[in-house]
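This structure is in structure tokens; I'll ask about it shortly.
Below is a slice of the complex: some chains, not all, each in place.
Read from first to last, the chains carry the letters A and B; within each, the first residue is number 1.
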Amino acid sequence: MRFKFPLLAIAVEVAIIVLFALYVEYEMDPDLSQQTNRTNSTAADQSLQLYPLFQDVHVMVFIGFGFLMTFLKNYGFGGVSFNLFIAALGLQCGIMAQGLLHNREQKFHIGIKDMINADFSTVTVLISFGALLGKTSPVQMLIMTILEIIVFAVNEYLVVEIFKASDVGASMTIHAFGAYFGLTVAGILYRRGLRKGHEKEESVYHSDLFAMIGSLYLWMFWPSFNSAIAEPGEKQYTAILNTYLSLAACVLMTYAISSLLEKEGKFNMVHIQNATLAGGVAVGTCADMEIQPYASLIIGSVAGLVSVFGFKFLTPFFATKLGIHDTCGVQSLHGLPGVVGGLAGIVAVAMGVTDRFTVSSQAKALGSSIGTAVGGGLVTGLILRIPIWGQSSDLDCYDDSVYWEVPEKKEYD
Amino acid sequence: MRFKFPLLAIAVEVAIIVLFALYVEYEMDPDLSQQTNRTNSTAADQSLQLYPLFQDVHVMVFIGFGFLMTFLKNYGFGGVSFNLFIAALGLQCGIMAQGLLHNREQKFHIGIKDMINADFSTVTVLISFGALLGKTSPVQMLIMTILEIIVFAVNEYLVVEIFKASDVGASMTIHAFGAYFGLTVAGILYRRGLRKGHEKEESVYHSDLFAMIGSLYLWMFWPSFNSAIAEPGEKQYTAILNTYLSLAACVLMTYAISSLLEKEGKFNMVHIQNATLAGGVAVGTCADMEIQPYASLIIGSVAGLVSVFGFKFLTPFFATKLGIHDTCGVQSLHGLPGVVGGLAGIVAVAMGVTDRFTVSSQAKALGSSIGTAVGGGLVTGLILRIPIWGQSSDLDCYDDSVYWEVPEKKEYD
């Protein structure tokens, strides 16, 4: 076991380098390079206009998801650092997988937009990782990252190129997909010994504050996530505004429902950290459509309501009755709101908000996203169950000291 | 009490949805929509150029103010999470209040600039919230948010449309206004039982580090705050540079004065977290004027000096002698530096730096900002004193466990 992870990681990086040498080149438009310097610069500038949006997405991936996963009292190192590992590996795989699928030529050319798409593809894995948090080994994470990115790229190709559906903020292709992929894997890797819970699966005061850093960055930059690959100009602006409003309404509803369902009317940090984001997920599919501002507020409110109910009732039900333990509750943060988003897209298209997409194509996209997620999750889960990947014992779950050198002291001891 | 907050919050969100359905539409220029695609895209691009500035302001609102208010040892959840609640509610109210006041037509159209202004309006409430931190109930916060946003919009309308004064970085309309509104409310809600202090009104080592996250984000992005609604181009650049320099000088002066006033020449984290930001507040009014770089350094130095003296002497004086207890010291961070900013604006106009504004209009703006703040704060404070809003007892102040489910363990117990 001692050398499995390092040797595998080095081998994967070498393979990626070879693939990049064979296939990947800088973005360069042959038409443009013959034109005058000025026009050329304008073209490069257009690509660079995406860079601030890319950076917002980048922060969501590494700080947002990373710190959101530091809420466990003894698994903060793993939460933020395995997130970094998965994302750094995933973006390299994502560039290859998407390039090979979407390109007709022998070599493909990557620009800022491909960097955004590569970051997007890692989000899928990070969502699934949330369901498995604290229960898998680094080798398992590495294998899942590669497999899930491939399945994601296939589904995304189906949705965009075959069904020609709209999913600008990826409610279906990233959020629902990532959640149901992860839940399926979690079901297959279910640990019967932990069905009554685990004493380390808890937060402490400061770990909840660290998680709020991640949560707030996701919340703030979600308008960038939903607009980053929208058509430049009006559609991008529409996606930004709809997401901004949906998230704001979602916060109010989350606080209201959290207080309603918890004893003594108190608020629950799990809801605040997670359900406040459901508005960003749910408005994703129709973010760039002119659904009108008040409709964004309604979508966000519904998403917040659905998400808090999910955390309160569905997540425990899945864990105790269905044998699917979901550490971060991705079902309630990404799964249900992603489906809400897919349905909202169908409704929007049915109501004639846009004539560029059909109800049928949107429905196929939703079905395909859930179907490939469950199918891919099944295969991946079975592979991860092979007992050679160093899965830790039940007792060692949610504990950094298994994979990390952990300091033992406190400040000013 | 049990259902007051959730029902009120849901009712408010429903009311907002109805108002949005009646009044709010996407930004759309009727002239442009008839033109060619290319011009149209250029127009949308101009709006989108504001988006990075909007995001900086957005981070200041949610991470900046949110984490700055986590410094209390047992009120971190409330600090960052009530901040999120107030801001998410406030931005929806801000869009309505500013739209209704500034528009002549029946419907109004919101773009990125309106999102910036909506975020700005929430800052006012967050500043006031700082004065009250740990002493009010969620229902009181909700009511104050709505009332203060309305008063803010009225004062902002007076300053911009009637007095036609300059306040690009909002030293007067946001910082002085928010501080004196909050101080007035704090005075009315004064808790005599806590005049000798409260054992929970203290920081711990790590809560001070969390607060530094907020402080640094405010510090770094203040140039965006002061330039976000400046005229594009040269004025925007001028506002950025002046604020950058003012803040840098303010840091040096804050460290110097903090060490000078504290015993044994030590530094005080309260000063570092707060007074370093006074330079951004104080340069706000004249940020986009050509006051020359060295003048920005002077304004920042004076602001740092005034602010540290305020924290050392004025904040305790207000609490013990005037019956105005100001938890975060917004008087010294926003109040005094805001007034310094208003005065600096008057001096700049008097010295002929710009001929677009008059001394009289600037003076009226300063007077109006303080006057409406105190007036609005009085009315709001009296409403909040009505004993049906569930204000907590003196003993329960500064304690998350009253409104939050709080974990009890530490990591690696």
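Please note the rule applied: contacts are C-beta pairs under 8 Å (C-beta built on N, C-alpha and C of every residue); 3 or more make two chains touch, one makes a residue touch a chain.
Note that the coordinates shown come from a computational prediction; the quantities given were computed from them, not determined experimentally.
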Quiz item: Of how many identical copies is the complete assembly built, when 2 are given in place?
Solution: 3
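As a convention for this text, only the chains that are shown with their structure count from here on.
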Self-check item: Superposition of subunit A upon subunit B: rotation angle, C-alpha, nearest 5 degrees
Solution: 120
Self-check item: subunit A-subunit B separation of Cα centroids, rounded to whole Å
Solution: 33
Exercise. Spell out the part of subunit A that touches subunit B in their complex, as residue ranges.
Key: 49, 52, 56, 73-74, 76, 202-209, 212-213, 216-217, 219-221, 224, 232-234, 236-238, 240-241, 244-245, 247-249, 251-253, 255-257, 259-260, 262, 264-269, 272, 276, 290, 292-294, 297-298, 301, 406, 408, 411-412
Quiz item: In the complex formed with subunit A, which residues of subunit B make contact?
Solution: 1-3, 5-7, 9-10, 12-13, 16-18, 20-21, 24-27, 40-41, 44-45, 47-48, 51-52, 55, 58-59, 62-63, 66-67, 70, 76-77, 80-81, 84-85, 88-89, 91-92, 110-112, 115, 138, 205-206, 210, 213, 403-407, 409-412
